[in-house]
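A single protein chain has been omitted from the complex, and every remaining protein chain is retained in its original position.
Take a look at chain A:
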Amino acid sequence: MAYPIEVRHLTVHYKKYKALEDVSFTLSPGKVHGILGRNGAGKTTLLTYLASFHKVKRGTIVIDGEDPFENERILQGTSFIYDKDNTYDYDKIAKILKGMLYFRPNFDEAYAKDLAAKFNIPMDKSADQLSKGQYSALQVTIGLASRTPLTIFDEAYLGMDAPARELFYKEILLEQERHPRTILFSTHLVSEMEYLFDEVLIIDNGKVLLQETSEQLLEKGFSITGPEEDVDSFTETLEVIHEKSLGGTKSVMVYGTLTEQEQREAAELGLEVGTLSLNNLFIHLTKEGEET
């Protein structure tokens, strides 16, 4: 079970600050969606609205065909896992995991215990006795084992060390195979997680900058390297998002697709055409000012 999401003209203002401005997009069900953006871009605001933490005043959100606000079915099927969530403090881990069965109908306690063991979470301690990394691991354990049709991870990995994060990513992929659901990931660790994303939504200054499948997005980014003059003339009509020069050699990053003719021209000029990582695209598409 996985929820599709449709957001239309969502606008959120905090006094004079525009957190989200006329945001519209559709997220297909059963996919892992990367929600990317700079600090303050509006990612967490967007996710809290999707999780019904706030009532939408301007625009609409439809999840699995219904308005999610105060919707028992949608709320029960939505997990929002985020940094600084102290929901699970005070109780012993074993009790917390057992208690989840009452709230999340698809919660798999055995899987949760298995994950807790893999993350080295001590079952006999209370949640407030855990280290920052262990607490994050507990949260992602609950998020994964809840198997809610919509699972949102907002920087949920903070504090987890590299091996724990690696384990988390592996489990995401395994779980998506076993029990596909709609997973939203908000993260700054783009380079580390980009292989997880089926689709990517980039938010910039409260607006949707782009939404593509990962494959489409990677096909839209190129690096072109060669003699400075040739690179300049070749990229004159292209959208250059970053450039750097060393001696007489110039390397630029281009956003857009290259036609077959353009590819032939590049080869004739002896230019080297490479692909860009999602991380590079993200950095340079959302950078501020005209810095190159």
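Observations on the structure shown:
By definition in this document, a contact is a pair of C-beta atoms (placed from the backbone, for glycine too) under 8 Å apart; a residue touches a chain by one contact, two chains touch by 3 or more; residues count from 1.
In this text, contacts and distances are computed from a predicted model.
Per the UniProt record, the chain missing from the shown structure is "ABC-2 family transporter protein", taken from the list "CoA transferase subunit B", "Glycerol kinase", "ABC-2 family transporter protein" or "Acetyl-CoA C-acetyltransferase". Checked against the full complex, the one of A:E6, A:E21 or A:D85 touching the unshown chain is A:D85.
Considering the full assembly, A:H54 is the residue among A:H54, A:K132, A:R178 or A:K244 that touches the omitted chain. Although one chain is not displayed, chain A still touches it through residues 44, 48, 53-55, 69-72, 75-80, 82, 84-85, 87, 100, 102-104, 148.
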